[in-house]
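For this depiction, one protein chain was excluded, whereas all remaining protein chains were kept in their positions.
This part shows subunit A:
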């Protein structure tokens, strides 16, 4: 072809560079790399022009790698000089082009003198500093490509090649053979061609990846028609319920949103199945809140309805806290329970009042009348099954563990009133109250002090002054008296 003899290597047309343009996987895991640089050592596999070849070893168990294509060709497609995969995403050219809907394909000539001319022109412009259309910097990543991209470096491709003598059974080198003694991978993927890979045409790896991407997009609806809950995973502390609501409200009426911060997940329940399906369809691969990409799948129903919520237990409602599940064991559950991924083993952590809807103000009709609320027994509710996850059964009030005892005995006869702070009287159980006074020592003395002057009228007037839960209190105090 029309190659010029190297008379003056400053002259146009022949490429020089100081460092190769390569991806992380090809550079290797070792921070110390020794690289040789050989000017005009080999010709580029694509444009066949001589270029600077860099050769290094990407890690201890790797073979030596060298740059295969010149920097001009590599910049035209924004790929690594060695592996010809995209520099940002680590994907084959065909995959990246299809996913981002860009086509550099036609503008690069592929044959003979045309190709050389194009490459040289491009090179000359680049060296002259003209900012040609480096469109790769302006690409906005879309979801598909973000899902497909490789996030961690892949060092398996740096392994030695397979020993061809070993394949025939003739390797006499034995232990010192530097090549791999494995059978080679066969099949579609093994017939790859560097030019095909570079131009993004007929690349088997790319086809396979695109095939997988096509299937990945769809999120199938579950067969069980009553499931209206979507599981959202990958939350972080910056994502608030309101953010989730904003994303999901457009698709249907939201019945409830439950966030489990310790598991970094949330459950969104719609009032209608259609709403849930619509949300799943719209958001399935596109859910991004506050810059955080979230996983979206359907919630799954609990497999068994008995006390499966044991310690370290498996199934747990995403919607209902454990306390209420136990309640629901007593009645046929009107709706199904949901799995949490993974279930929290919550024995040691205090049971927060905010986890209990009743303490947050929800009213459960069946429990009020049966509310225990005896003087000494107000804390333990006999009609309530103990939330099974707890490691010790709720002792009656008087048997409270000692650290809390000094707070309680003075409150003892003011019992209804301090109880209001820590538990709704009908549904009270002592365990939640234990961390209550432990964690809130400040309120209790004030509560005590507030209550004590009122204790004379037997506390009936006091509750109204100091309690926050008006409706239940009066009944409790009434019954406790």
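Couple of notes before you dig in:
Basically, a contact is a pair of C-beta atoms (placed from the backbone, for glycine too) under 8 Å apart; a residue touches a chain by one contact, two chains touch by 3 or more; residues count from 1.
Everything below uses one rule, namely that contacts and distances are computed from a predicted model.
Per its UniProt record, the hidden chain corresponds to "G10 family protein" from the list "Peroxisomal membrane protein PEX14", "Arginine-hydroxylase NDUFAF5, mitochondrial", "G10 family protein" or "Calcineurin B homologous protein 3".
When the missing chain is restored to the complex, the residue among A:106, A:176, A:223 or A:262 that touches it is A:176.
From the options A:36, A:142 or A:256, the residue with contact to the chain not on display is A:36.
Residues of subunit A that touch the chain left out of view are 34, 36, 60, 172-176, 178.
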